[in-house]
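Input: a single structure, listed below in structure tokens.
Of the protein chains in this complex, all but one are displayed in their positions.
Chain naming follows the written order as A, B and C, and within any one chain the residues start at number 1.
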Amino acid sequence: MHNKNIRVHSDEVTKATYNALERRHVTIEDIAEIVFTMQSPYNEGLTIEHCIQSVVRVLNKREVQHAVLVGIELDELAEKRMLSAPLQAIIEADEGLFGVDETLALGSVFTYGSIAVTTFGHLDKQKIGIIEKLDTKAGESVNTFLDDLVGSIAACAASRLAHRMRDLEEEGGTFADIP
Amino acid sequence: MHNKNIRVHSDEVTKATYNALERRHVTIEDIAEIVFTMQSPYNEGLTIEHCIQSVVRVLNKREVQHAVLVGIELDELAEKRMLSAPLQAIIEADEGLFGVDETLALGSVFTYGSIAVTTFGHLDKQKIGIIEKLDTKAGESVNTFLDDLVGSIAACAASRLAHRMRDLEEEGGTFADIP
Amino acid sequence: MHNKNIRVHSDEVTKATYNALERRHVTIEDIAEIVFTMQSPYNEGLTIEHCIQSVVRVLNKREVQHAVLVGIELDELAEKRMLSAPLQAIIEADEGLFGVDETLALGSVFTYGSIAVTTFGHLDKQKIGIIEKLDTKAGESVNTFLDDLVGSIAACAASRLAHRMRDLEEEGGTFADIP
Partner (left out) sequence: MHNKNIRVHSDEVTKATYNALERRHVTIEDIAEIVFTMQSPYNEGLTIEHCIQSVVRVLNKREVQHAVLVGIELDELAEKRMLSAPLQAIIEADEGLFGVDETLALGSVFTYGSIAVTTFGHLDKQKIGIIEKLDTKAGESVNTFLDDLVGSIAACAASRLAHRMRDLEEEGGTFADIP
């Protein structure tokens, strides 16, 4: 059934990615705030608007979009109890030694280099902003994959800014020079 | 819903992993044959039995078991057309730029070091044995994740053998000395 | 001695990267030929010129440049027998279980996604073009790191082209439309 001719257009994938995050109540601004918290100490003139732009750029990447779609799908299937045993129980309970959520998120993180990897690890331990909320969410919701996906997007956006900062410095500027 | 007390016992996870592979018609011997093809030129005295033992050891690892369970779950859900759009179409068509299958498989591969990573990459291009069959499988079956999982297990088992071979050499032996 | 104010300008790092490759007798064209061999079956209208452009783009990335500088430095120090024991002997002999050369190269490969990782693994086994020559180089030269660096740059450039190809298709074009 490898029908490689029937392909999904990238615009459709992008739209589905934004829809999935919205359905799980995660906004671009939520992610941008984590980025701002991480990067503002090192980046003179950095605004929340720069962080939003960086998050949007990260969310335009194919690898990131595919990871978001798969991770949120698994969280939602677990919520509906549609996974088979014992995977249903493992994902539902967000078991500490289940690492597929981190592995999936790391795929995108690697594409933004070693700064992204260490930032992702830090966010995994120091749950900042929306990540904290997702981790402690009550009731029936399952966010086993979502917290790592949000950490991954934030880590990628933070790494992008760190590299841009350096380029700006070489040109004698700072983020304050960028609208 | 982070009920960290209700945990799935590792024996149950191991059993589910073997069941999942059996359900998808992949045997330990199939994977061991790929390992034998890859490693026999470099390992004097290596038998298919050594390869089977190595595959079994790899399949006992938690990270590998979790990856197998998640990947096969996604293939089976895609076969039943139970994924949401556009993910259903992407996984069903095994799109070339969809890389979540490789990312998931690489999580385990990394735990066996750089030899495993290069062997996995090689198997991805030179589809050997059962991997070839999975890739060209006709009809309604979806093996988008399974071919990478099999490649991953084979690459891990091959890397284990390469490291053991070196230990044997230092002791003045070869695989021929092992029953 | 963390004098973070005295920084090396990125133009200087770029220049040093090109000089290092030239000193080791690896040309952009050598690497582009590997890319062309790998990608031309899948990319209608692809020319060696497209491959050269892709290699140049990869070589402009900071992570790639740093890996090239460190790897070639270690090869050259080993040639001059300036490393301490037992590292000198390990690198000189290009030991099969020494994986730091692959690890260093993989750092850049990861930034180009999972296609780059599998392509790198394939090139590690099927030594194509200049990689073959480096691997069998006679005399006193040490290329333990260089062959992996070349494979890494080629794999990154091939992955870039695969992603661009897809973008072109969505716009209804091929590489034949690009000068």
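The criterion applied here is as follows: a contact is a pair of C-beta atoms (placed from the backbone, for glycine too) under 8 Å apart; a residue touches a chain by one contact, two chains touch by 3 or more.
The model shown is predicted, which means the values in this text are computed figures rather than measured ones.
Shown as candidates are C:V100, C:I128 or C:I178; the residue that touches the absent chain is C:V100. When the whole complex is considered, the residue among B:F36, B:Y112 or B:F175 that touches the unshown chain is B:Y112. Touch with the chain omitted from the figure is made, among A:T14, A:T37, A:S114 or A:T174, by A:S114.
Checked against the full complex, the one of C:E73, C:E132 or C:D167 touching the unshown chain is C:E73. Listed by residue number, the positions of subunit A touching the unshown chain are 96-97, 99, 102-103, 106, 113-115, 117-122, 124-126, 162-163, 166. If you put the missing chain back, the residues of subunit C touching it would be 1-4, 6-8, 12-13, 16, 62-63, 66-67, 69-70, 73-74, 76-77, 82-87, 89-90, 92-100, 103-104, 106-107, 135, 139-142. Looking at subunit B, the residues touching the absent chain are 9-10, 62-63, 107, 110-114, 163, 166-167, 170.
Note that in this section only the chains that are shown with their structure count from here on.
The pairing of subunit A with subunit C is characterised as same-residue: of all residue numbers used at this interface, over half are used by both copies.
Annotation for subunit A: residues 62-63, 107 touch two or more other chains.
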